[in-house]
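Before we start, here is the structure in question, set down as structure tokens.
In this view, the complex is presented without one of its protein chains, the others remaining in place.
Showing chain A:
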């Protein structure tokens, strides 16, 4: 818990009471990680008025932005050199020039920063984190507002990532890739043999999984397990629904000959058949799959 002496606490309280903002204060995007509020609303900054005991509680909840030390984010994997807390609180992301890009609040600061790094690594140079003990929604919001106010006072502007309409730092729901289709439809005459299409497909994509059913709802347990493993690995992969008789007509028989493998699912990596569900599961459990995917 941060400790403030009485005089600085009084100064802080006095400062809050006397602070004012121009009427044209820009509207802020309220970005809560990882679960956005159902109805996020623009927040206008007004002079903070509160009873003294309230102010003291809020002031003690989190260190000021200026007092907090920054932790460098590793360029390799997005992990911090010092450990970022995985608790709840407020955090500020600085780019490599030392400019604040985004101030957010989160139920898991380390996870939020890792997610940001994954999507915009060029903007994540270092992070300041302020843990809020026993966080409830209001306390987190107050902590976030206090850091925002402090930054605006010093810089005269809102962090770019918090500007209204900027969605860079908001967690996007994962977008499922569509399954690939080998033909334009059953009625169309193929001008290229199906095995040539299969060959090109597995060689042009790092990972291709031929499964029963769509990847969003596999129709057999083995295909389901394969999809779960590939999702867990976080690898970019293509999927082909071998039961799709409209767009993948004739694929099952042709693929069995092509791969010399009589069952589904079949998983190809770097153009080579890795095997079916059993082999993929075995490799996954032994860590061999991760190694293969990194080559």
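Throughout what follows, a residue touches a chain if its C-beta (ideal position, glycine included) is under 8 Å from a C-beta of that chain, and two chains touch if they have at least 3 such contacts; residues count from 1.
Following the convention adopted for this analysis, contacts and distances are computed from a predicted model.
One chain of the assembly is not displayed; among "60S ribosome subunit biogenesis protein NIP7 homolog", "DNA excision repair protein ERCC-8", "Ubiquitin thioesterase" or "BolA-like protein", its UniProt protein name is "BolA-like protein".
Residue-wise, the contact with the chain that is not shown comes from A:260, picked out of A:97, A:191 or A:260. Per the touch definition above, the residue from A:89, A:161 or A:276 contacting the chain not shown is A:276.
Across A:222, A:237 or A:284, the residue that sits in touch with the chain not pictured is A:222. Against the chain not displayed here, chain A makes contact via residues 212-213, 219-222, 243, 260-263, 273-279, 282.
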